[in-house]
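Only one protein chain is missing from this complex, and each of the others stays in its spot.
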Amino acid sequence: MPDSVPILEMRHVTKRYRVSGENSLIPRSFTAVRDVSLQVQRGETFGIVGESGCGKSTVARLLMCLEKPDEGEIRFDGRRIDDLPEGRRRALRPRFQMVFQDSGSSLNPRKRVRDILREPMLRHIGKGSEWVENRVEELLAMVGLPPEMKSRYPHEFSGGQRQRVCIARALSLDPDVVVLDEPVSALDVSVQASILNLLRDLQRQLGLTYVFIGHGLGAVRYVSRTIAVMYMGRIVELGPAETLFDRPAHPYTKALLDAAPVADDTLRGRRRTLLAGEITAAEEAGCPLRRRCPFAEEGCLGVSGELRMIGGRQTACGRALER
Amino acid sequence: MEPLLQIRDLEITFGRGPRETYAATGVSFSVCPGEIVCVVGESGSGKSVTALSVLGLLSRQGRVTGGQILFDGQDLLKMSAKALDGLRGTEISMIFQDIMYSLNPVLTIGRQMTEGMRRHLHLSPADAAERAVELLAHTGIRDAEQVMKKYPHMLSGGMRQRVMIAMALACRPRLLIADEPTTALDVTIQLQIMQLLRRLREETGMAILLITHDLGVAAEMADRGVVMYAGQCVEEAPMHELLAHPAHAYTQALLQAVPGLHDSPEKRLYSIPGRVPEVYGGIAGCRFAERCPYAAGCKVKDSADMRPVAEGHLSRCDRRKGAEGVA
Partner (left out) sequence: MWKYILKKLLLAIPVLLGITVIDYAIMSLAGSPLDMLVGPRITEGAIAARAAKWGLNQPIWVQYWNWLVEVLHGNLGYSYKSYQPVAELIGSHVGPTLLLMGVSMALGLLIAVPAGIYSAVHRYQKRDYAVVSASFLFSSIPGFFLALLMIYLFTVVLGWLPSSGMITPGVGGGALDVARHLVMPALVLALGVAGGNIRYIRSSVLEILEMDYLRTATAKGLGRGLVIRRHAFRNALLPIVTVIGMQIPTLFGGAVIVEQLFSWPGLGLITMTAVTGRDYPVIMGVCLLSAVVVLASNLLTDILYALVDPTIKY
């Protein structure tokens, strides 16, 4: 049951980038995100999956207002934020924070953990240094790190521990929303599990809202209530996690699920939806998957890519469900 | 069947003097002709250095300090550099995780494809080029002739990996060592590459030693699996056995830590407490003990050797349902 107003929302957002022309002096444009609309409800996790080049990282940056959309709107708590002047946007910053994939490069190697965690608080909250010190220890405890760690440097930690520090930093300003861009992709299996558990626990404890972006389907499934599948800049399917994973409607979703390696070798020879070839160059007309899709027909050339409700979720194509 | 590759008691050390550490100790397993064996482990398990040591590719600081690597009965560690060069690319080939620079960025694909063939098979440039085009097409690259003239940065990750595979197959090796070949690829491309490798095994009968951290990839590919932890093998079994009836506590923990695609929302992933030990040369007995849920009361903690727990199934401890821990 959706809340009255989604805490984060994108409406028909398109983002293009200038790419220098290869054979001419005129730059071309590349559409990274095309007509994307989504709603994130307060307190839940919204997962976005897709392979490289699908635009999910761009979506993350747009949500965080690190980029401006060329078309469409981004709303936070019902109010537009993409067209705010810099000062007003900065005031809103503490309410949505981000965690990145590469913890090694998102932590300043020359700063101790204590200073890394203090920095956002000193900037945005005007409390005294004693309060901040206590909060640093509190944050470390929240993410399962002993308080002594605060005087260490990032390179003294393992990948998993560094990611915990990044999470602690994101939580330091008591945000409403945390956008996580592939937070566990670079971690070992067992470490991944502990970080995923931590994220889940923190969400329950603090009532956080997550936007979880990843390419590991299992990991995204574990934390997300709603999932959007992206391909070549568009959302091709969006709906409740179980519905998507158990009964995928869009051929791309099905292909992704079939391709995901599963630790069960009885599934080895199973019938799968296979995509031919690789990602093709962007085309203007029709479904972007049609050159690779096993269910493609002539009619696919005229498809608009609009999402419609089928079987309890939104999708651009329902072929996989029919077969 | 006589194994094609036998690794016996392999010990690999890094660093010198006071900073010497073990990367692998007592590693033993075999690969039979035509078999696909997967070595599974997390970072620091020693799986990559084990694979690299077969062809003598350890970086400057790493060296083999004990054990044997037998190929066709011959110890590769005792071979001269020249003799080893004779084996590399011909009898045994290797492909790597293709991050940016596994292929030389300033040489064309054609050049890199043909140089091995010209050296080992003494083919003329024209013949080698022809064969290269055939190999590329065989691995699923369309427009193989065009690709020959291109440079690596012009190809996608999936295509580069196909090129590496084609290159590795050029001289018809009997063993292919693949070090995390699909880790850097998108999941749909990953599937294509895995299916390609399996198809090539069917066609040529070559054996594959696949290194991976992904149990799903191992499940998809392997006939037999070897699990490594902290520089040691901890379990070895036919893949089906390993997944259905894992014996070692670590293998079990690993399987429970992987989030599945259809898990119920209430399921909680098992997260192994603690961390992989950084230095384990000095640890006697079981290296997993400090993180193991069965540690209290464990009878094999001090002397966890690899023992048979079932037909073709070895493990350092037996935690299958109903077992007591001792094999």
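Letters A and B name the chains as they come in the text, with residue numbers starting at 1 for each one.
Note that in this section contacts are C-beta pairs under 8 Å (C-beta built on N, C-alpha and C of every residue); 3 or more make two chains touch, one makes a residue touch a chain.
Every value quoted in this text rests on a predicted model; they were computed, and no experiment measured them.
Participant: So one chain is hidden, and I want to know which residue out of B:M164, B:V300 or B:C317 touches that hidden chain in the complete assembly.
Facilitator: B:M164
Participant: Of the listed residues B:S30, B:T90, B:Q161 or B:Q192, which contacts the missing chain in the full complex?
Facilitator: Among B:S30, B:T90, B:Q161 or B:Q192, only B:T90 touches the chain that is not shown.
Participant: Of the residues listed, B:N104, B:S124, B:Q146 or B:S303, which one is in contact with the missing chain?
Facilitator: B:N104
Participant: Taking the full complex into account, what residues of chain B touch the chain not shown?
Facilitator: 55, 57, 81-82, 85-90, 93-94, 96, 99-107, 115-116, 119-120, 151, 153, 164, 167
Definition applied: only the chains that are shown with their structure count from here on.
Participant: Averaging over Cα atoms per chain, report the distance between chain A and chain B in Å.
Facilitator: 31
Participant: Using the touch definition up top, name the residues of chain B that touch chain A in the complex.
Facilitator: Residues of chain B touching chain A: 42-43, 142, 156-159, 186-192, 194, 213-220, 222, 239-240, 243, 253-255, 257-263, 265, 268-272, 275.
Participant: For the complex, which residues does chain A have touching chain B?
Facilitator: 51-52, 158, 160, 188-194, 196-197, 215-219, 221-222, 242, 245-246, 255-268, 272, 274-275, 277-279
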